[in-house]
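Quick one: the structure is below, questions incoming.
Moving on to subunit A:
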Amino acid sequence: MTTMMSAATTCTQPLLEAKHLQLSYGQQVAFHDVSLPIASGEIMAIVGPSGCGKSSFLSCLNRMSDLVPHCHVQGEIHFNGTNILSPRTDTLLLRRRIGMIFQKPNPFPLSVWENLALPLREHGLVKSQTSRRAFRQAIHQAIEAVLRDVGLWEEVKNRLHSSALALSGGQQQRLCIARALILQPEVLLLDEPCSALDPLASAVVEELMLRLRPRYTQVVITHNLAQAKRIADRIAVFWVQQHKGQLIEVGSTQQIFNAPTHELTAAYVSGGKG
Partner candidate 1 sequence: AKPPQAANSEGIKLQGNIVLTGSSTVAPLAIEMGKRFEEQHPQVRVDVQTGGSSRGLADTRNGSADIGMVSRSLKPEEGDLTAHAIARDGIAIILHSENPVAELSPEQVVDIYQGQLTQWSDVAGGPTSPITVVNKAEGRSTLDVFLKHFDLKNSEIQAQVIIGDNEQGIKTVTGNPNAIGYVSIGAAEHSIGRGEPLKMLPLDGVSPSTTTLQDGTFPLARTLNLVTQGASEPTAQAFLQFAQSPQVQDLIEQQNFVPIESAPLAPSTP
Partner candidate 2 sequence: MQTFEMSQLSSLRRAHRRDRILRHSLRLLGSITGLLVLLITLFVLQEAWPALQNLGFIRFWTDGSWHPLEGSFGLMPMVLGSGLIALGATAIATPLGLLSALFCQCYGPPLLVVPYRRLLELLAGIPSVVYGFWGLVVLVPQINRLHPPGQSLLAGTLILSLMILPTVALLAIASLAQIPSSYWQGAAALSLSRWTTLTRIILPSARSGLFTAVVLATGRALGETMAVLMVCGNVVQVPSSVFDPVRSLTANIALEMAYATGDHRAVLFVSGLVLLAIVAGLVVMAEGISNQGMSSESVIVHER
């Protein structure tokens, strides 16, 4: 499992870079002209008021926007040097390498165990063992490890085989995080991962994100400015202007909180009570 080491060397070229990105739903432009480089290994937090296009932006980065009808993306996104918006991109591979966690938890209508075992088996992440039992054992270990990572193991270990839909909201969200992590992607996109979590669980997830920092590149949307402050290396601020989302400022966490250049940013970080 752990043989797959990350390539998170601090190279100067960004791992993931949006260039003049614009997304529209039908006629309505959700955001436009967003250029944002994301360096390998960093945690980039995206903040901004509701409806400014944060989720939409995130969904471009692994081409999830393809799934939304009438959704149209313009511009370029470079990942490891290739433009992933090109139609030739293998989206299966792309999404395997760029994992995503959604704003609303969306476990599959399967058991907790199957929710995790499914992607594991699908991607052949557990080496096929000599016996079926050993194979199952290996899967079990992987599942236990990742559930411990997200702090869910104790809560669900007795109900691994009952439906994931019967978990509480926070439990579901942590399960979804575990599901994304189990694939060990290079980049993790997190859309408000802690919004359904209590402080203890939030802390677990934050800790986890920090622990993953050297190995994974993470882009996280959060409404919790304190959280952004705690975990992010850099922060990008989105805003709605003339009914279109826009990236108004991006900078290191320190700079954004202590010396914002944009007045809206200043108002936001000071007014934000998160």
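Here, a residue touches a chain if its C-beta (ideal position, glycine included) is under 8 Å from a C-beta of that chain, and two chains touch if they have at least 3 such contacts; residues count from 1.
Selection rule, in plain terms: all candidates are chains of the complex that A comes from, given by their letters.
Everything numeric here is computed off the predicted structure, so don't read it as measured data.
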item: Which of 1 or 2 touches subunit A - same complex, any copy; value: 2
item: Touching residues (chain side subunit A, partner candidate 2) in the complex; value: 62, 64, 67, 91-96, 99-100, 102, 104, 106-110, 114, 118-119, 122-123, 163, 165-166, 176, 179-180, 183
